[in-house]
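Showing just some of the chains, left in place.
Letters A and B name the chains as they come in the text, with residue numbers starting at 1 for each one.
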Amino acid sequence: MNHESRLASLDVTLPDAPKPAGNYVPWVKSGNLLYLAGTICMVDGNMLYQGKVGEAQDLEGGYAAARVCAMNSAAIIREAVGSLDYVRRIVLVQGFVNAVPGFTKSPQVINGASDFFAEVFGDAGKHARTAVAVSGLPLDSTVEIQVIVEVDA
Amino acid sequence: MNHESRLASLDVTLPDAPKPAGNYVPWVKSGNLLYLAGTICMVDGNMLYQGKVGEAQDLEGGYAAARVCAMNSAAIIREAVGSLDYVRRIVLVQGFVNAVPGFTKSPQVINGASDFFAEVFGDAGKHARTAVAVSGLPLDSTVEIQVIVEVDA
């Protein structure tokens, strides 16, 4: 797997892996599945995308917010197993969009995460997914995603 | 396993497996677990149940909407592994109901999916489950479910 070199060729630098916002850990490995904690739009202590899509954020802001979540998730993967090259498959992405009531475009927002995983992991980045709009997220983050990853033992 | 014949005896024809609504895939198999993408109430390009329970939909509409989601999920299972007969167990169903604020009857809605799995898969259809009300779903679908299935390798 050459995920690290693909990431480098994209000229993307991952942020530091986010610190948990409560009494939990960033990841748990069970068998060869890595369960990541939900990631939000916080990078280096700054919340990059805050507020609801349809209010403080438009679709483009939501998409960009989801991409930040995916970068945070990738940072946790690297911290957990040492290198993105050990990723066999992004298995499942659960996407939660902080949005105005009746919001119908969660898929377009969560594509910001999915596109990032596709760019970095190629075929191994093709994942199953949910996308729902919720009424609130931690620290008013615009997006939260939760990811399950299959890694080399 | 005789799930296909049980389905036939119910006189139910599954729809075509739904196409992804974003940059993801309908299923990922890891070990003998099949992770399905979230399914909504879209069949053959038509959204069968749209709008919130408690507004555009009543409980019966919500129940029927959840049944459609389950049929879509079953269609993905068949596409993924070739036959419903390879299903060992429906493991987990996460049910999201597009509902008015304060909606308390998500379990009755998601029973529409659970009852379908019980009818088709018998004991293998008995699953763990969550049911929550959310403020919005893709394309204003009334229900979305996400399913994890154990299949024969």
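Annotations
Please note the rule applied: a contact is a pair of C-beta atoms (placed from the backbone, for glycine too) under 8 Å apart; a residue touches a chain by one contact, two chains touch by 3 or more.
Quick caveat: nothing in here was measured; it's all calculated off a predicted structure.
Here 2 copies sit in place, and the number of copies making up the whole complex of this structure is 3.
Methods note: only the chains that are shown with their structure count from here on.
Our note on geometry: chain A versus chain B, Cα centroid distance of 24 Å, whole angstroms. Listing the residues of chain B that touch chain A in their complex gives 20-28, 30-31, 35-38, 52, 94, 96, 101, 134-140, 144, 146. Across the complex, chain A meets chain B through its residues 31, 33, 89-94, 97, 99-108, 110-111, 114-115, 118, 126-135, 148, 150.
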